[in-house]
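Take a look at the following structure, please.
Note that this complex is displayed minus one protein chain, with the remaining chains in position.
For clarity, chains are labelled A and B in written order, and residue numbers in each chain start from 1.
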């Protein structure tokens, strides 16, 4: 065939006005520009602003921000019993939720990581609340947990137990919020554990079994150590998630009764958007920022130490 | 007993235990639907899973009590807008971060990783003033912009980047030799090969927007602008007490379509979450 046609490969003899390297760089920045612009406007800017806000006094009375340095943290926050009450609630919520969630997630994952009749059904059921709106979930549970005439209490009455007025007593309300939150979110950790378990090579387990290990020994000595990285990730994201819980609390208890379920995220909303204590709410947001950052850095640190 | 019999008993016990654990996961959905059909008096009577009288009127009243159809539409179109925007923006940035060499890439990665660590709740106060100063209070703009550019969008970017990194590079090289521009390679080669990742991002983004609550609560004030979760929490009488049957009927209408789609595409949806969870 004739190959001497010069027009066939598009060539132009103008010298290129950009070097290849510069061209690639310009193209790349064009690709990331929406992300970068959005990041600056809706993330970095607000993040800097919240640091500033947290050092101002700014509320309905003052109408404008006055710089007060670290006073928000010193006086209004750390010397405020309400704040410590909220911290206590948040910690109780996390301590109640995280172990329960993880233990249940791991148990379900162990039961559902191998195929058997009904495995798809169970996985579907346990994950269904995850995709459901937290508001919807909270509405239904609030309905079920009413004191008088509530479905749960009526059922308890059938077996002779007088149920408490769940959402009207601080301690019961906290327990109820924790348990319903676990039921809603446990499916997510379950599938993360299932994915991790399915990635464990069958050989390890079979080798251990050949050496005479029992099922329990196989779990504690082979599987559990191999799951450690997954457990770390799940532990951190679940803990962070527990400090961020908002819509669930908003709909089920509104922070009550007697502020018994008033947790950090809800408190930020309340102070910032109901009472318009902007400076104070920003200081609270900073506390949340520090908590989340600390948890993440601990995770990074442990993981780095593990790989060395 | 033979080995086989032990095995059968063992399995039966597990299945029974799982069935018991499953009750609090299934029960609320069943009760939600049934109570949505009950009258106010029956709701507070002796509980029974099936209504004695099926009150279909509840589902009509839902639409007259609030502009529920409008609210439903709001949620739908906002979720679609957020999903489409996130797909485009995250796959563009994810592609550049995976495949292109440019000054500042390392720094940008670092910034984006740090954005993953900061929850929306931290920046929501300044963002409120930003949106207010732009005159966008009680519009849908903040509900589209904040999720797209927030931590969720960053997570989507990393998910896309991870996927692009694993694609065969020579196919893109061939595209360049054939004369495709960068945008052409992204659109005609990289994206068609990334359907699983795009599907995962689409699924989790849609659900993220559909279930979003804090932002609508803060930015919206008129009923016609409400999204579904906000509308659901708003079925109260003049004393602020919930109108249970209407609220549960509305909740049923909001939850059931998602649940049905989930039942059909269960595997795909759970895998999408597994993917995002591992990256997050």
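Basically, a contact is a pair of C-beta atoms (placed from the backbone, for glycine too) under 8 Å apart; a residue touches a chain by one contact, two chains touch by 3 or more.
Following the convention adopted for this analysis, contacts and distances are computed from a predicted model.
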(request) From the list "MoxR-like ATPase", "Cation:proton antiporter", "Cytochrome-c peroxidase" or "sn-glycerol-3-phosphate ABC transporter ATP-binding protein UgpC", give the UniProt name belonging to the chain omitted from this structure. (result) "sn-glycerol-3-phosphate ABC transporter ATP-binding protein UgpC"
(message) Out of B:49, B:134 or B:174, which residue would touch the omitted chain in the full complex?
(response) B:174
(request) State which residues belonging to subunit B touch the missing partner chain. (result) 168, 170-171, 173-174, 176-180, 184, 189, 192-193
(request) List the residues of subunit A that touch the chain left out of this view. (result) 1, 3-5, 8-13, 15-16, 18-21, 23-24
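As a convention for this text, only the chains that are shown with their structure count from here on.
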(request) Report, in whole Å, the distance between the mean C-alpha point of subunit A and the mean C-alpha point of subunit B. (result) 14
(request) Would you pull the subunit B residues touching subunit A in the complex into a rising list? (result) 11, 14-15, 17-18, 21-22, 24-29, 31-32, 35, 43-47, 88-90, 92-93, 95-97, 100-105, 108, 111-112, 115, 117-119, 121-130, 145-146, 148-150, 153-154, 157, 179, 182-183, 186, 207, 210-211, 213-214, 217-218, 228-230, 232-233, 242, 244, 247-248, 251, 254-255, 258-259, 262-263, 266-267, 269-270, 273-274, 277-278, 280
(message) Going by the contact rule set out above, which residues of subunit A touch subunit B in the complex?
(response) 10, 24-25, 27-29, 31-32, 34-36, 38-39, 41-47, 49-50, 53, 104, 108, 111-112, 116, 118, 120, 122-137, 139-144, 149, 151, 154-155, 183, 188, 191-192, 194-195, 233, 237, 240, 244, 246-247, 250-251, 265, 268-269, 272-273, 278, 281-282, 285-286, 288-289, 292-293, 296
